[in-house]
Structures are given as C-alpha cells and as structure tokens.
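This part shows subunit A:
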Amino acid sequence: MRAVLRWAQADLRTHRGQALTIVLASAGVTVALLMSVALLVAAAHPWQRLFTATHGAHVWMRVDPGADTAALRHLDTVTGIAGPFRTVTVTVQHGADKAAVGLRAAQSRPPSVGRPEIVSGGWLSTAGTVPAVSPGSGSTTGSGTAPLGPQAPVDIVLEQSVATALWASPGDVLTARDGDRTLQLRVAGVADTAEAHYSPGGSPGIGWAPSAFVGGLAARTHQSTLTVGLVTSDPGDTRYLVQQAVAAVGPDKVVSVSTWRDARADAEGDNHLLGLLTGIFGLGALLAAAVAATGGIGVRVRAHARDVSVLKAIGLTPLQVAGMFLIQHLLLAGAGVLAALAATEALGTRVPGPLGQALAVWRTLPSQSWALPLTALATLAVIGTGTALAGWRAARLPAIPVARTAVRGRRRLSGATRTALRLRVPPSLVLGWRAVANRPGRSAAAAARLMVPVLMISAALGTWATLDAFQHQPVRYGLAGQLTARAGADPGRVARQLAHAPGVAAARPEVELAALAPGQTETVTLRGVGTAAHPYPYAIVDGRAPTAPDEAVAGQGLFTALNVSVGQWIRLTVGSTPHILHLVGRCIETQNGGRVVSTGFDTLQDQDPTLRPSSYDLQLAPGTSPSAEQAALGAATGGTVEIHRVTDPAAGEFPPMRRVLVGLVMILALVVLAEMSTSIATVIRDHTHDLRAYRAVGLTPQQTVATMVTGNALLALAAAGVGTLLGVLVSRVLVDLEGAASGIGSGIARSPSPGVLLALVAATVALAAAACLLPALRAARTAARGVGEA
Partner candidate 1 sequence: MRRNGASGRDGQEAEPILLVADLVKTHRVDGSVVRAVRGVDLRVEPGEFVAVTGPSGAGKSTLLHLLGGLQRPDSGRIELDGRRVDQLGEARWAVLRRRRIGIVFQFFNLVSTLTVADNVELPGLLAGRSARQVRARREELLDELGLAGKEDSTPQDLSGGEQQRVALARALVNRPSLLLADEPTGSLDSKGTREVLGLLTRYHDQGQTIVLVTHDAGVASAADRVVSLFDGRVTDDVRFAEPPTLQGAAGAVVRLTG
Partner candidate 2 sequence: MRFALLALLAKGPAHGYELKQALESRLGAAYPQLNIGQVYVTLTRLEKSGLIRGQDVEQAGRPNKRTYELTPAGHEAVAAWLEDASDEPRVRDEFFMKLALAGDTGLADPVGLINKQRRHYLNLMRAMSRLAGVDQPGNPFPRLLVEGAVLHLQADLDWLEKCQEELE
C-alpha cells in the first residue's frame, strides 16, 4: 500500500540509527550462531577434524597385487587417490603382546592423501631402508637381501591404536616373523589416521615401512596386497562410488573395502556427551538471543505508540499496522542475516585460531548444507516472531491518540511503603521497589527475559563444574588409578617391585577380556581388577560394591544393552570359559560406552586358573604427582617395567568442550547486555514521568538517580537469583540424562560451588546497576533543566 510504504520510508529515514542497529544486531547474532554451530560441530567431530587435517580418503580398498588400480583414477567424482601402497601383513610382537599389522610401503615423506598425523616420534628416516637379514641366509639374489652386516632394525611407523595394543612407543624394537626369519622393527613414530582403529581379532592394524623393505617382504612371502584410498567430491554417496570402484578393479580382485563412515562410527562411539550438551546449549543461546530481540523490538514499537494511534485514527487497519512493523523488521533483519552469511562464507575460514579451523572443518561436512540455511532461517524466524508479537501488541493500541499518558494503575503509596519511608529506609530503595512492583506484568516480563540467558550461563557453569570434578576427582568417577604398569611375561616380579614403591598406595592386578553375552552380537568387556584383599574402589551410584566372589558391578551401558537390572545374574563367555556373575551394583563406567562388567581379578581367576593380569592398576598416595611418580618408578625398576599414564577416554573431549563453554558464555553475556540495554531504556522512560514528582517530594538528584538504578538492580537481582538456581537444576538434569544415554551412567552431575553462583548473581546485579547509571544521570539532568517532556 502506497500509504504504508510512505510512512515506512519516512520512519526509516528518521530513525536511520535504529534501523542500522537492527541490521547490525541480526548480523551479529547470525555470525555468533554460525560460529558457535561450527565450533560445536567441529568439537563434536574430532574425527572429522582429523579427517580434514590429514586430507583423508573417503574409501579405502585392499586389492590383489595384479589389480588395475589406474582405472580408479578415471572414475567420476574421484578427486584424489592415495597409493596404491603395497601392503604386507605381519604379526608383530612386543614381549608378550601381539598384533597383526598391515605394513604399507611408504616414502621418506608421508603420503599427501591420507597423510598420517604424527603423534609421537617422527616419520621414517632414509637410514632405515636397509633391510634386516637374519644370520641364516646369505643369498645375494633379489632386491631385498644384503650379504652381511649387523642386523639394523627397520624403521616403521605404527598407527596409534596398534601401538597402544602393543604397548609400543617410539624407540621400542618389535619383532616379526617372516618365515623362519625374525625381523627387527624399530618404532620410529606413532601416528594417527582417520581410518578405523585396530581391535584384537579384527582387521589388521595399520603401519608404514620403507617401500624397499615392504617390497622385499612381499617378494618373499608372495602375500601382499595393494592399499588404495579414494577421495571423492561427493562424500554423501559412497555406496555408488564403491560399486564403481569394485567394478573397475574387478570384484574377484578386491580383498576388503571400507568407507569413511565406518571409520567415523568406529572413532566416535561415545562422543554424545559433547555433541548433545553443546547442541542444547546452542539452541538455548538462540532462544536467549530471541528473547532479547523480542524485548528490543517491543521497546521500539512502544516508542511508536503515538504515531500508531494517529495512523489508526486516519484509517489504517490493525492488520496493516502489524504487517508494516513485521515487514520492516524482517527486511532489516534479513539484510543483516544475509550479510552475515556472505561474510562467513567469504571470510570465515581466514579467521585465525580454532574458529577458522572449525569453519573449515564444518565446510567439509555434509551437514553444513542444511545447517547454514537452517541457522539463517532460525534467526529470521526468531526475529520475525518477536516482531510479530510486538506488532500484534501495537495493533491492539487504541486509536485514540493521547497527548501525555499518565501511567495506568497509579496507586497511592501503600501502607507498607509509607511505613518503610517513615522508618527511614533509604527512599531510593523504597521508590525503586515501588516502581518495579507497580507494573507487575511488565516487570515480570523484563525479569523473565533477563533470566533466560543467566539460567544458561549458570547451566554452563554447572557443566564446567562436572568437567572439573571429572578431572580433579577421578576417583568419584571410577578412575582410581592414575598409572598403569605393564605386567609383561612375569607379573609376579612386577608385583613385588611395585609393592615396595613408596608413592604407590595400592597396586591392583587388572585384565580386560572380550566377553560374549547370550543374545548379543557385540562383545562386552569383562574386567577383572583388584582382589578380595585389595578391592577396587568403584564409584557406585546404584546398589552396592561387590563383597563376595561371583559378585560384580557394571556400567549403565551394559544394563541397557543386556536389558538387565541391578540384582540379576548374568552369564558371560570368554572364549570357551563361562563366567556367571551376580550384578549387585551400577557404577560410573567411562569405557566402551559403559558396556563393562567389573569384578575381582581373583573371581575371574577362579573360573580360569591360567589367567594372568595384563597390567597393574596403580593408585597413588594422595598428593603424589603422577608424572613424578612415573619417573621414580621407572628409575626404581631400572626401566624394566613399563609405566603408562591412565588417560580417561572422556578427558580427550574436555579441552574442546571447555572452549565451547567459554564461547557460549561469552555469547550469553552479550545477550545479557543487549537485554539490559532494552530494559534500562524502558525503566528510564517510565521514570521520566515521575522525575518531577520526585523533585517536588524533595529527593535530591542523586537520590533520583539512585532510585532508577535501584529499580533496575532489583529486577536484575530477581532475574539472576531465579535464573542461577534454575540453571543449576537444569545442568544437573541434562548432564545426568546425557550420562545415562551415553552409557556412562547418571549421577555424574556436579553443581558449581555456592561462591561461584553468588559471584554470578552479584556480577549480573552490578552490571545492571552500572549500565543504568549513565542513562539515569542523563535523564535526571535533563529533567532538572526542565526540558523533560516526551
């Protein structure tokens, strides 16, 4: 409608500042949301980060040596190829531990596609290309032999999960059998890749060895394969690519195929804790921003109240009024959102630090295609809803323009107020309170709008406290031992050496077995730790600790998987040995998705006398530093016993999670500020009517300012108090829910200390008071000059 457009144009022209603010604000909110989503996604997908960093391949194939891999290069959608690498599978041994490893031929530099990320040590050096020869041979034929020479171990690089299974670290020398010969393999480094991890009994682990060595090995054993990796431009549809690849190479030549999804599923397992929590927080931040936006828009519309009445008197229908506000704000917000999207797309990855990386990672994920427009739409929807509400309220304004509105509901001073004033309670306190209490609806709405972001900050603090508890009080989470010692071939000797160590409070034998439960296709872990004399201190949340033989506890994941409850008996089979156990309690279990049954080592040994502990779980004396103790024990045992630090699987997620929490708290703090500025504007405007009355009553200008500041501070106090308490509750519920869902078990939630909560409330109130001070001073000064009429 021409008339509506004219008014909208003129309005924008007069309030150019406000319009710009709306555009910038929605752009800011969108950018912040996109950043936080990117961080979330990247943090929740550590595997994805690794994949991007290593330029991983989407499809890995192992094919016979004669297969034609050149054809793979010409498949459409294939943008890069890793290999083909000749691969030989050998059984590698380190002391008592064995694992099958597929050694891939590698150059002096890591491959560019599917590049392994070195975790410790280094890559293969050129010196390690001399093949090792056992003394028995002497032939000089072939490319892989040398006539004489001392055996120089061949440098290899192991993938991380294989290295852990072998208890191998850089510098260790492992052995492998090659027919009748023994190969010496020196671990030059340990690396991480975005491929599926090694588990005993599954596919062979991954390792890299000099190509000459692998070539020689392959020639001798005649049992090599080619490993090829494919990078595609369409990661979403790997099935078709696999079909094509298999067809191109020849189905009879294909040994195994795996896709990136398998690798990811294998790696991720239990990253729910991070993903879900931070996802909820993201939504919550959006909600809080929405709430603030609604308030801001409401203030703007209310400032137009007079014009709206006039327009209605002239003949604008209520619908036209509401529609006009809606369109105006949607257009402005839309401009902001588009600008933010464009800026993020264009410049986002150039931002230094984790933010840029997160955006780069996010871009490679298929979820980005819908997450980006979804975020934009969500922001617009939120702003649109806020505007619609405000516009609806504007449309309901009466068509009677009133020149100077006395505030409705002016009541005389209540008896309580008068008494308080007589008792010399500071008048600013009384009047400030009265101003807030006189408009219960509006005050409650403003307090509610402030409460939402404070609630979320408090919930974030609760989550932080839980993380802290995990890290600093691991005993409460079922992680009693900080060090673990490898039992090796002679557990008894190790036990005796450890028993005399001063820093060790208890050394418990430990073994973890893969067990099958009836009706289950996947194995669960059966852990035997501690003895009747030194039982393991489980973190029991339900039931009790095991006291008698045959009693065991398990994590939430196991109860869910086997559909049993505390008090029932279960039957597990390890190989051919059955174990019948009575589940007397549920404990906090962070490994293997909670699908772990723990009982005493002696209980398991009863059923299988040949069982030997694979390691000793060392609980240190209180106050002992794990790294110091590790060095001390190494020295004490003369380096014969391997001591490793126990890393909690969940702890790897903590640093990124803490970063996400910090980012979220910052966004929420901004939202709090925005909401405060809105409510301050309203408070000042409402008080301006009263300013002259205050002066007439005899309040000094300072007291007037104090009244306004007090009113605002009281609102903030109510909002912060309620928000903080509710936030603590919310975080407990959420964390426990998440614990139960991920199999770790509920009962892990911790609340922040009362000091922290008080600090949050105090900070909010102080911020409210400080932010209100300047505008209040200005308003009081304007009124004093007598130019106070709206």
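A quick word on the picks: all candidates are chains of the complex that A comes from, given by their letters.
Of note:
Quick note on the criterion: contacts are C-beta pairs under 8 Å (C-beta built on N, C-alpha and C of every residue); 3 or more make two chains touch, one makes a residue touch a chain; residues count from 1.
All figures in this text were calculated on a predicted structure; none of them were measured in a lab.
One chain among 1 or 2 touches subunit A in this complex, and its number is 1.
Interface residues of subunit A facing candidate 1 in the complex, by the touch rule stated above, are 1-3, 6-7, 10-11, 13-15, 307, 309-320, 398-401, 403, 408-410.
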